[in-house]
Structure formats: structure tokens, C-alpha cells
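The other protein chains are all here in position, but one chain of the complex has been omitted.
On to chain A.
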Amino acid sequence: MIFDLELNNVGKVYDNGTPAVIDFNLAVAKGEFIAFLGPSGCGKTTTLRMIAGFESISSGNMFIRGERMNDVPPQRRPTSTIFQNYALFPHMTVRRNVGYGLEVKGLAKAEREAKVERILATLDLEDIAERKPDRLSGGQRQRIALARGLVVEPDILLLDEPLGALDANLRKAIQNELKLLQKSLGVTFIFVTHAQSEALALSDRIVVMNQGRVEQVSPPHQLYTRPNTPFVAQFIGRNTVLSGEVAGSDGDDIVVTTGIGTLSGRANGTLANKGIVNLVIPAEAIEVYPAARRDALATAGTSNLVDALIERSEVVGHIAHLTARLQDGRSVSLEAHVDKYRPGDFPAGSNVFLSWKAAEATVIPAH
């Protein structure tokens, strides 16, 4: 199978010797929506810029549709890039901005104009086509940048934090538009972001990066429920991470001895059966019970019972927020619909215990 994009052990070392990207491996199928997610400085933008050709590749190989791209200059790569600041040409009208990339493609004028007209219509830009971009709103400029990038019919569209400069409401709306546009065009999108909500909402697969390395490549749901590494467990969602030692197994579950008791979770992938591990418990999996029910639950054979003290309890709108302190001093934040944790059920200072189903927690290597 020929992938739209293939990165084999791609690395980037800056001139001063700092490694920015280390052994990046990824194969992207046509029409996939891939997000590069990670904290700033993790190498996600550098990787995107290597794909675009703005940064040289220090090691490894990169292929687009089977063709090696390492030494191909940006203007000869079948990619186009959407920048965070949109990088529109301020001295050209919207129409000229959009049509600019076609001017050098050797198309007949009529064909060129038809293409521009079509993309302007698709992105609802016809009314502002004769305007200059500098006085237009963020959302409009965003769409101009998209139109300009898409009209040249790239194999891969590269987007560098394209929603970063928009306010929250607009971001939500454009996020949906972007997803629909991508599905209808069938163009491969590579999307760089530091906002996990964007990555989770938009992409088919997420590449989580940290300190120049790929931590995990997974579909959003899997990334959320089954993190592979401690970094991903901390970075995605709201997980409680307990370190411990493998004590044995119980069916599909791994039993782990931790500082606050013997607990269990499901192993993710291959895990050395012995040794130091992390137990990752998503906030959504945790149930809270009043201390009085402990004996009843223990008798019923409920596993993973952990004592805790409610530190803070409040209701905002229809969401109840609880903060519980575990015996080892760490805090766990929980939230649920107010019907589940009714005001007054768990006042601050009350003793409770927490529990979760072993299948919803994940046991991962400690590093």
C-alpha cells in the first residue's frame, strides 16, 4: 500500500546540536485526519515544517505518495500549509490571495478563475472577494487561508495551530467546519495543536509528542482510555496516576501494590509482568461512596476501594465538582452531573471511599 505520507525514523538536529525531533515514525493513509499533539517545544511544529520543506530533515526518510521528499524544495512538494497567523498576503485582495497559487500552475485563465470561484463559494467568501484581508475578522481570514491552501489541490494539507488565534466560540464553529470540509474533500490533513480538545474532536488519529519523541499514536478514544506512557496519562484527560509494583494477575487484570493499597487495572499492550508500573485511573471511572457503605461494598466483593477525604465540594450549574484527598496526600478531582453527586451528599470534610472497575483503569510501564 502506498501511503500519502510516510516518515521513517525522521530526525531533526539544529545547527547548535540540539535534537528537536528524534526517530519519528508515521504512516498516514489517504484522507486521514492526523493531529500532532504535545506541549510547546515538543517538536510537533518542527515535524510539520519538515514535511512542508521549510526545515531540512537531519536523518531518516520522508515519502509522499511513495516519492522521497527529503531534498525536494517546498514549492515542489504536493503540500500546502495553513499558518497560525494565516500569513495572508496583505497587499492582495481576497480573490488574488486565493488565486495566487494557481498563477504559476500554467492553467488557462478561465479554468483558473473557475477554480477560484468554486473554492470561494465553498468557503462562503464570495461577498468579501474584492476586499483586502487586513481588515477582515479572524474567522474570515482563517477561511481565506484555507481556500488559498486548498485551491492548489494539495495531496496533504498541513495546518499549524490554525485555530489558535481565534476566540473560543469561533474555534468551536470552525472546528466543525474544518472536519466537514476535510471529510467532503477527502484530503489528508496534518494538524498541529497543543489543545487536546481540538485533537480529540477532529482527528482520526493523534500523535502525542514530548521532548522530540512520539509517545503514542492512537485514535482519540483509545488515547483517552488506554494511554501507553506516563506522559500521555498525565497529558490527556484527567487521570490519577499511582505508581506501584506488579503483585500478580487476576484474570485479565493486573494486581498492583501501591502506597494506598492493592489495586487492579487492565494491562495495555505488552507489559513486563514484574516490576514497577503505573496504574492510570481516569477521573470518569471513579465512583464516590459514603464511608458508611464500605462494609456492604466490601462484602459484595467490590475491588479497588480507596479511602479518601472530601476537600472541596461545589456545584456549578448542573455539574458537581468534588476534590478528594487520598491517603498519600494527592488530590483527585472529580466531576459529574448534579443528579449523581447531589449537593450535601458529600460535604467538605466528610470521609468517603473511591472505587473503579479494574477494566477501566490501565496499567502501563513506569517509564
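Quick note on the criterion: a residue touches a chain if its C-beta (ideal position, glycine included) is under 8 Å from a C-beta of that chain, and two chains touch if they have at least 3 such contacts; residues count from 1.
Here is the rule we go by: contacts and distances are computed from a predicted model.
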Name per UniProt, for the chain absent here [options: "Threonine synthase", "ABC transporter permease subunit", "Ribosome-dependent ATPase" or "Carbon-monoxide dehydrogenase small subunit"]: "ABC transporter permease subunit"
Hidden partner chain, touching residue among A:R95, A:K115 or A:R148: A:R148
Among A:G43, A:G60, A:G101 or A:P220, the residue in touch with the chain that has been omitted: A:G101
In chain A, positions touching the absent partner: 15, 52-54, 73-77, 79-81, 83, 85, 87-91, 100-101, 103-105, 131-132, 134-135, 145, 148-149, 152, 158
